[in-house]
Every structure is written in structure tokens, then in C-alpha cells.
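One structure is given below, represented as C-alpha cells, and several questions about it will come after.
What you see is the complex with one protein chain gone and the rest in place.
Chain lettering (A, B and C) follows the sequence in which the chains are written, and residue indices restart at 1 in each chain.
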Amino acid sequence: MGEMNFVPSRLDALVNWARRSSLFQYPLVTACCGMEYMSVSCAHFDVARFGAEVPRFSPRQADVLMIVGTINHKQSRIVRMVYDQMLEPKWVIAFGTCASTGGMYDNYASLPGVDHAIPVDVYIAGCPPRPEAVLEGLMALQRRIDAMTGSATAVVGEYRDREE
Amino acid sequence: MSTLFYIVEAAVKAVFVLFAIAFPLASLLIWQERKQSALIQDRLGPNRAFINLPFIRRFRFFGLLHLVADSIKMFMKEDFMPAGARPFLFQMAPVLALAPVLLVFAVIPFGDTLLLYLPDKDLFYAVNLSVASLDTGLLFLLAVISLTVYGTVLAGYAPDSKPGMLGALRAGAQMFSYEAAMGLTVAGVLMVYGTMAIDHIARAQDSLVLGFLPAWGVVYQPLGALLFLIAATAETKRVPFDMPEGESEIVGYFVEYSAMKFGTFMFAEFLEVVAVAALLTVLFFGAYHLPWLSWNHHVIPWLTGLIGAHTVTPGLNIQVVSLVTALLQLLVFMAKVGFFCFLQLLVRWTLPRFRYDQLMDFGWKLLLPAAMINLALTAVAVLALGKAG
Amino acid sequence: MSGRKDDPRRLWSDPPAGPPPLAEGLKPLGHDELDIELGPAHPAMHGIVKLKLRVEGESIIRCEPEVGYLHRGFEKTCEHRRWTQCIPYVDRLNYVSAPVNDIAFCMTVEDMLGVAVPARAVALRTLLMEAGRIVDHLTCLGASAMELGAFTAFLWLMQAREEWYFFLEHYCGARITTNLSRIGGQPYDLFTGFEAEVEACLKKTEDMVFKVHKLSTRNRIFHDRLRGTGVIDADTALDLGFTGPLLRGSGLDLDLRKARPYLLYDKLDFHVPVGLHGDNYDRYLVRLEEIRQSASLVRQVLHAIPEGPLMVEDPHISLVPKTAVYNHIEGIIHHFKLLTGGHAVPAGHWYKAVEAPNGELGFYLVSDGGGMPYRVRARPPSLYATAGLPEMLKGQMIADVVATFGSINMIGGELER
Partner (left out) sequence: MDLAGLRLILEEKHQGAVEDAAASPPDNDELLLNAAFLRPVCDTLKHHPRLSFRLMADLCCVDLLAWPGFDPATDKRFMLVYHLYSVAHNRRLRLKTLAGGDDPAVDSVAAVWRAADWPEREIHEMFGVRFNGRGDLKPLFLYEEFQGHPLCKDYPLKGQQPVVDLRAPLPLREDPAHFQTAFEKAYFRPVGLTQIDNTARLPESMLAEGALARLSQAAKAYKKRHGIDGQGLPGPVRGGGDHERP
């Protein structure tokens, strides 16, 4: 350890730093939380400060999948498709209680949390969460990215091939 | 001088233009876009990425570091080609999008002439401050600009994607249409200055017309300048002409591209903005000249007087004057380019997007006839004035 | 980097093998035609509507909306909740203007109970409803401007909306899903500085709306994008069940606030803007003017809120004060009965409609006399508007989809419930 890993770990740090400062999001906005999603980007809260203001509506170009609002069973297929279409490295934020746990919609239609369909990195509580909570969630994701190891040395696309 | 020398000279100039002018300006433009839009919308814009420097903790550099982060991230993102794509075209499209824009910078003069003093021969070697001072610069320009469409069209066509295809079709139609108008406005400039060499056109804008107006293209061709600005903005595929991207309609012609391939398209787009600003400056707004202040008549004599008092060798003296002049010219040029970039960003964050048929109508029914009328008027004026003069 | 046919990461998947199932009377794909699906994961489709388009070049030949990506069982769930517990669910119908839903639902239940709400609560409700309308229209205008590429107008309007959210939060503790009404009146009184805060919101709104008006209304591109697109005449609109700004944009001045006044609307002075052409531009103008009218309504009510109680003083309808709960046996019995048993709404059914920002928002409630509703049905204005989308998009272009879709202000929560 130590000396041997110095260069890779510094490189990891650099790559992590780049990734955390440039989170392009794919907003899958379905329900009420979309209103707060709009608020987050507006002048009072300005998610652009984190470099995360760029919504890319092509999953190929996005880093963070934001599940904003209730996901029902019909939508779960779309969610998984979008998640599959996103490219590594990718993260998922469950925005709001409905996306995290199904919330108050405990019935035949709604998915009890989007983490039943795709893996989730950060859960933001609130129905809908306040913009401050969203920013906190974003920073939580940044902390997770900071803690990632092997970011620089992993061959991109390796994750997928390993499975086959 | 040997051929090798010319090659080296051109290479040095090319590297200089790309890495000292085009790339920094384009990168800065990305930053400027994010910051300027923030300013328009009462926001702050990106400012959170920081590095810790030895004496400055949390050095944020006005959010410029987000640019660095963006590019590193894009390089580290997974590259992907969808099934059913045409591999060769898929790989070529980003290159084809970027290369023509870079070629545009080859003919743009960013300064007049730099005199290089060769002490062993006691000679001055004149370096033309544009990568290639072609006699047919304008033709080259039009040819190269019309190449940019291929990158866009192939990007939509190659991945076998429906929105991409729609974007490609839109891009094709739009760019061909607006090229026609752009070509005609450029022809007006060609008539006025009577040369196709862009550096000659730039030099010709040094004098005064009627004794008090700077002999800029915009003075001869006010309508032409406006039309050129519009047509060239359409070429950059940005709002209000961002039909091929049309983010909220079809997600964009580069919908299937990820990682740095996508980054290349974005970068090419910003480079195009810079290129348009540079062309506008060179053709219509006096290139590196200052209004009412001629380099040859005012600045260089003044500089010579200033520096001549302190140096001993006449050769070095001239060398320093030339160097300072070139730097000042570069500065003026960059300032103008910056201004036109700002203008384009302002337009981009103010206007909504055209619709496809409106865009075509605008291009063919308004812009093209206006450009033709402009051309005809110019021809008559040139003929009449030429006869009179 | 690879591409396989079965790769689940293909962005635009091939149609399933075999002949695609064709809708009735639909011809197979013609020579120059293309089937394209917009959404649900599409920037302009709000994530919940899929538009199946058949296009020839850019022109739409056929359009078929597919909804249901936000169906979350509102009606079924409410059948298993007590009357008061339904209010948070009702909030999330039209989440852009939750106060309107709350108040409309409470008014319907109060009608069934046959109680009259105190004057102070009525005035407050009028104010809050208009605030909700302003918020809704701000969002609608902003979102549709954004979808046209005018991002700046969007963010400006969002700023004004944000002020209203701060105000709502100050009033009831929540920004969006407000839950600010109860059966029998309003639970929360005015806070200190209420008037000043509302005035500030109004000022900001008028400021920003004026700025956007200056930026957009006479903007040639904006005008051309909206004028003559999504046209629908009043007859067709009525036949399709359109109400609200959509119908008024087509020239029929049906506004339930005027036609069948509720709350204080028959005592207030306001105008109903009506369009001429029934296109997107008229709807934009109607909404713009309605914001101004609502602002004027808020001002009129704001300075005329009477003193008095906020809730009906009937322990079977509103909760008794906490002091009574803690100190008197009757108090605790009433409290317990109301919270565990729910309201004793008489058996029968009832329909009541209010003018929500998007049109007629009706609640059809059935009670079997128990503490829970037997059936809750919301009449969502968006459902009918979205169902009529193909009619409005006939012969239009792809770019008009976003403009038209923005102008009908589809709200998934109430459309799909």
C-alpha cells in the first residue's frame, strides 16, 4: 500500500473530483416532486452551482438518473429501460418519498420504492422534498463519489463484460 | 526558404491558432454560457468545484474548474455504440463535425504581419498572421463550412435511431438552406473588396471611407452583415436555430452518442460560435483594426518612437515593434470575437426556437431574397462607383 | 464498446417481431411515413404520457396518446381512508395548485354534511384558491415557454412561483402539497404579516409576468410558434369536454366562478378573458390575463377578510380545541370519535365542481354513511384535454406537439389519478 498506490489513488481522486463536479442528470419527472425539481433549478436554489444543471434527455449522456415522483408498475418498465440505457458510471437518486418507498400510495398501482426495480444510491426524503433537501441529496451523492475507489484504473465498460 | 520551413511555419501557426485562440475561446465560451445564462436568470451559475492550492484553500476560479471537470468526466465515461449502428460512420461523425470548424480557423487572420528578424542574415522574414493566406480564402471558407453538415447528418444517420434521423434531416435541410444565403452575403464582401483572400480583405479595412467612417465591411454592407450574422448563427445550430438538436422535441441528432464523442459535438458547436464570431469580425467588423486608428499610420510610428529611444539595434527595434503590434492586434481581434460571442449567447438565452417550416420560410423567402437584393445593390454600386472613380 | 441486437441498452428499440398490432382502421405504414414514439421518458411529455406519432417528414398524420404512467390508485386508496385523510391524496391530484383541490374537496364534503363555513374561512379560501390559480398558470406558462426553448422566461416565472411557495409554506407549513383545508373550515389562521407577504408575492408575480410579457408576447418567433397551432373551435372543444382556459381560448366564456358562483366570487369584481382563435397563442394570452385577474381578486379579498371563527363550531365536524380535549371528557370523546370514526357523512352522492386553473374540477363523492367515502371520483380537467390532443394536433408538425402539449397543461396527478 502507500507508495505503490499513490499514483492510482491520486488519479482516482482526480476522476472522482471531475465526476462529482459534473453530474449531468437525466430527470425522469413523473409527479408532484417535479415541481420541486423545477424549483431546484430556479434562481432561489440554483442547482447549477454544483455543475449539475445540465439535464441531458438522452440516457447515454447522463450520469445521474433522477427518479422524481411516484413510479407505478407500468412506469417501472420504462425506469428499468432508462437505467439500462445509461452508461457507466451511473448513479440513481430517488427523489421524494414515493420514489424511495412508495410513500402514501400503498396500493395496487404503485411500486413500493423504485429500488425494487433499479439500484438506488441516494434517497431524498420528503413529499415532496424541499429544494434544500435535494441539494443535500446531491451533496450526499458527491460524497459517495468521493469515496469510490478504482475510478481511474477501471476499464470503462468492464463492468458489463465481467458479467458475460 | 525550403518547403520544410513553410510546413513548420504553418504548423506553428496552426498550433498557435488552435491552442491560443480557438480552444481557449471555445472552452471559455462554455463557461461564459453557463455564467451568462445564470446572470440573465438571476442565478449564480457553477461555482462549487474547487482545488486546494498550496496557499489558497478551496480555490474555485470563478467556476472555471467545472469545465475541466466536464472534460475529464467525459473522457472517463463509458463509450458506447448501439446495436444496428453503422460502425465506421458512427466513429467518423464526431470527427467530421469537428474538423471543418477547425479548418475555418486556418484562413482567419488574427493579425497583420509579424516581422521576424534573422540576425545571421540581417534579414526580416515576414510571417503572415493567418495559418494559410489563401488567394481563394473565401471560396475555401464556403467549401469548408458546407462540410460541417456531414458530421451532423452522419451523427443522426449512423446510429439507426429515429429521433437522430429526424435531427439529421432537419440539420441537412437547415444547413443547406442557410448556406445559400451565407454564400450570397459573402459574395457581397467579395465584390466590395475585389479580392477573395481573406487577409487582404482584413487589411483593406484599415482605411477610412468618406473621410470619417472606418472602411469596415459593415459600412459597405450593413444588410450583408446582418444577414451573415443570422445565416451563420443558423449554421451553428443553436437557439433559435437549434432545430437539429431541438432538445424538447427530438432529443437531438447526437442522441446516441456518449462520453467524449458527445463532448466533441458540444465542443464543435461552441467552436462554431467562435468561428462565426471570428468570421463576422474579419469580414465585417474590421478584423484586428481599431476604428479611426490605423496600425500603419498611427500605432506603429508611435510605438517605434516609443521603443526606438530605448534600443540600440535597428533590427531588434523593428522586431520589438512588430511583436508588440502583433500582440495588440491579436488583443483587438480577440476582444471583437469575444463581443460577438457574447452577442450570440445573448440571443441564445433570449429567443425561443423556430419551427421547421418557419425556419425554411425564413431562410428561403426572406433571407435569400434579401441577400440577393443586397448582392444586386452592391453590384450596381460597385459598378457605378467604379465607373465614377 | 459493442452493439448487439439483444442489448437491453438499445435506446430506440425495434418493434416486436411479427406484424405490429394495428389500431382499428389504421393503415400500415406508408412509403414516406415513420412511426415515432414520444415519451414517456421525453423532456416535453412530463414523463408520463406517450405519444405515438405517425409522421410524414415533420407533419403528423396520426397521433395517439397513451397514458397511465402515473396511475397510482387515488380513487381506490381514498375508499380506504377516512374523509379527512383523503385531503392529502386530493392534494396530489393537481399538485401544481394543491390549494384548489383541497378546498374543492372540503367544500363537496361540507355540502354533503350540509354545513355552512364561517365567513372568514370562506374569504380565506377564495384567496388561497386564487393563489393556487396564479401558481398553476405561472408554472404552465413557464413550462411551455421552456419547451419552446425559452429557458429564461421559465426561470423568471419560477422565481415568482417560488415566492408563492414561501407564502404557502408560511401559511400551512408545506410548499406544494399544502393540505391546507379541513372539512368545516380552514385550520390555520392568518400569520403575522400575512397581508404584506401576499402583497410582496403579488408584486413579484406582476413584475415577472410583465417581464415575460415583454420578452415573449410580441416576440415574432414566439408568436409564430403559437399562433395557428393546436387550433380547436369552441364546438369541438365542448364536445371533447374541454373546460377552463382551453375552452375560453376557443371563445366560449364558460367560467364556473361566473356561471355558478361559489365562495365569494359573486361578490368580487373580475373579468373572464376569452380568446378568439382557439390556438395556443390565445390560450397563452388567456392564462396571462387570468394571472392578472387573479392577482386583482387576491387583492380584493385580502383587504376584506372578516373577523370571526375559521372552523364550524360543531364538534362532529371540526376538531375541538386542544384545551377542551385535555380538560373535558366531552372534548376528548368528540376528539376520539372524530379521529377514529371519521365524519358522519349522510348516505348518498354529491357532485360539486369548481373552476380549477385547468378547468372544471369536480368531485363526485358517494357515501354509505360510514366514516370513509364509498367512492371518490375526481373529474380531472386534464383527462379530457389530453384525450382531445389528437384533435388539436391534426395536420400539425412535430414541433407543435410540445407547444400544444404545453398549452393544455397536462397534470399527471389528476389525469391518471
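Basically, a contact is a pair of C-beta atoms (placed from the backbone, for glycine too) under 8 Å apart; a residue touches a chain by one contact, two chains touch by 3 or more.
Small disclaimer: the values here were computed from a predicted structure and weren't measured.
Visitor: What shown chains come into contact with the chain that's not displayed?
Guide: Among the chains that are shown, those touched by the missing chain are A, C.
Visitor: Which residue, C:158, C:285, C:338 or C:383, contacts the hidden chain when the whole complex is considered?
Guide: C:383
Visitor: Can you list, in ascending order, the chain A residues touching the missing chain?
Guide: Touching the missing chain: residues 73-74, 76-77, 80-81, 83-84, 88, 106-109, 111-113, 115-121, 123, 143-144, 146-150, 159-160, 162-163.
Visitor: What residue numbers in chain C mark contact with the hidden partner chain?
Guide: Those residues of chain C that touch the unshown chain are 7-9, 23-24, 67-68, 71, 73, 75-77, 80, 107, 110-116, 118-119, 122, 238-241, 243, 252, 254, 259-260, 262, 345-353, 360, 362, 364, 366-369, 374-375, 377, 379, 383-384, 386-388, 416.
Keep in mind that, in the parts below, only the chains that are shown with their structure count from here on.
Visitor: Name the most central chain, where centre means the mean of Cα atoms.
Guide: Per-chain C-alpha centroids compared to the overall one single out A.
Visitor: CA centre of chain B versus CA centre of chain C: separation in Å?
Guide: 47
Visitor: Can you list every residue of chain C that touches 2 or more other chains, as numbers and ranges?
Guide: 1, 9-11, 42-43, 155, 159
Visitor: Which positions in chain A touch two or more other chains at once?
Guide: 42-43, 57-58, 60, 87, 157
Visitor: Along chain C, where are the residues that touch chain B in the complex?
Guide: Residues in contact with chain B: 1-7, 9-12, 14, 34, 36, 42-44, 57-58, 145-152, 155-156, 159, 215-216, 219, 221-222, 224-225, 397-402.
Visitor: For a test of understanding, state which residues of chain C touch chain A in their complex under the given definition.
Guide: Where chain C meets chain A, its residues are 1, 8-11, 13, 40-43, 46-48, 68-73, 76-77, 88-89, 92, 95-96, 139, 142-143, 155, 158-159, 161-162, 165, 175-177, 412-413.
Visitor: Chain C touches which residues of chain A in the complex?
Guide: 27-32, 34-36, 38-39, 41-44, 55, 57-60, 68-70, 72, 74-75, 78, 81-82, 84-85, 87, 98, 104-110, 127-128, 130, 157
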